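Quick one: structure below, then a few questions.
Right, chain A next:
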Amino acid sequence: MSSIPASAFLALALILFCIGLYGALTKKNTVIVLISIELMLNAVNINLVTFSKYGVAPSITGQIFALFAISVAAAEAAVGLAILIALYRNKKTVNIDEVDTMKN
Partner candidate 1 sequence: MEFVHEGCQAPCSIKGIVIMMENAWLIPLFPLLSFLILLLFGKRLKEASAYVGILFTLASLVYSILVLFERFSEPTYGTNFEWLTIGDLHLTAGFEVNQLNALMLVIVSLVSFLVHTYSKGYMQGDERFPVFYAYLGLFTFAMLGLVISPNLLQTYIFWELVGVGSFLLIGFYFYKEEARAAAKKAFIMTRIGDVGLFIGMILLFWQTKSFEYKEIFAAVDAGEISTSMITLTAILIFIGAVGKSGQFPLHTWLPDAMEGPTPVSALIHAATMVAAGVYLVASLFPLFAASKTALLTIAVIGAFTAIFAASIGLVQTDIKRVLAYSTVSQLGYMMLALGSAGYVAGVFHLMTHAFFKALLFLAAGSVIHAVHTQNIEEMGGLWKKLKLTGPLFLIGTLAISGVPLFSGFFSKDEILAAAWEGGHPILFLLALIAAFMTAFYMFRLFFMVFTGEARGSQKHVHESPANMTYPMILLGVLAIIAGYVNTPWFGTFLGDWLVDGNEALAQHGHIEGPVWIMIAATVVSLAGIYLAYLMYYKRSLARNWLSGTGDTLHTIVLNKYYVDEFYQLTVLAATTAISYFLRFIDVFLVEGLVKGVVGIVQGLGRAGSKLQSGQVQTYGAVAFIGLALLVVIFAFTGGYLR
Partner candidate 2 sequence: MNLSAVLSLLVFSPLLGIIVLALMPKQAEKAIKIVGFLGTLPALFLSLAAYLHFQWGKDLADFAVAKQWIQFRGLNVDEPYFAVNYELGLSGFQLLLVALTAIVATLSAIAAARFVKKEWKGYFMLFLLLEIGMLGVFTAENLILFFIFFEITLIPTFFLIGKWGYFEKEKAAYSFLIYNGLGSAVLLIVIMVLFAKTGTTNIDLLTQMMADPSAPLSSDLKLGLFIALLIAFGVKLPIFPLHSWMLKVHVQAPPSVVMIHSGILLKIGAYGLIRFGMGIFPEQFDQLATLIAILGVINLLYGAFLAFIQTDFKMVLAYSSISHMGIVLIGLAAMNQAGVQGAIFQVVSHGLISALLFFLVGILYERTDTSLIENLGGLAKGMPIAAGFLLAAGMASLGLPGMSGFVSEFMAFLGLFEEMPWIAAVGTIGIIMTAAYLLRAILGMTYGKAHREFTGVLDLKGVEFVPVIVLMLLIVLIGVYPSVLSSPLQTTLETIMPGLGG
């Protein structure tokens, strides 16, 4: 039994998620955008792990899912960076607002 209510963890996750979201949607630097996304994933992981402990039927599954999420995040970071480097090589910039190839 823990003395900390589940809502505390959830609230923390919420705050981190919002920070990550704000960063992902406003920052210019692509690296930072990627990192912000990692932060959002982390927030989600907190929720997963929280619910693996709290709730009517706690189980290890939440943690396992957190692990999967972490590994997917790692893969994402790697691919994201590779794209970033390829992009940089073509455009000579990492500013996300200068990347608008989708428009054409």
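For this structure, a couple of remarks:
What we mean here is this: a residue touches a chain if its C-beta (ideal position, glycine included) is under 8 Å from a C-beta of that chain, and two chains touch if they have at least 3 such contacts; residues count from 1.
Behind the choice of candidates: all candidates are chains of the complex that A comes from, given by their letters.
Just so we're clear, the structure is a prediction, and the values are computed from it rather than from any experiment.
Within this complex, chain A touches only one of the listed candidates (1 or 2), namely 1.
Against candidate 1, the residues of chain A that register as touching in their complex are 21, 24-26, 33, 96-97, 99-104.
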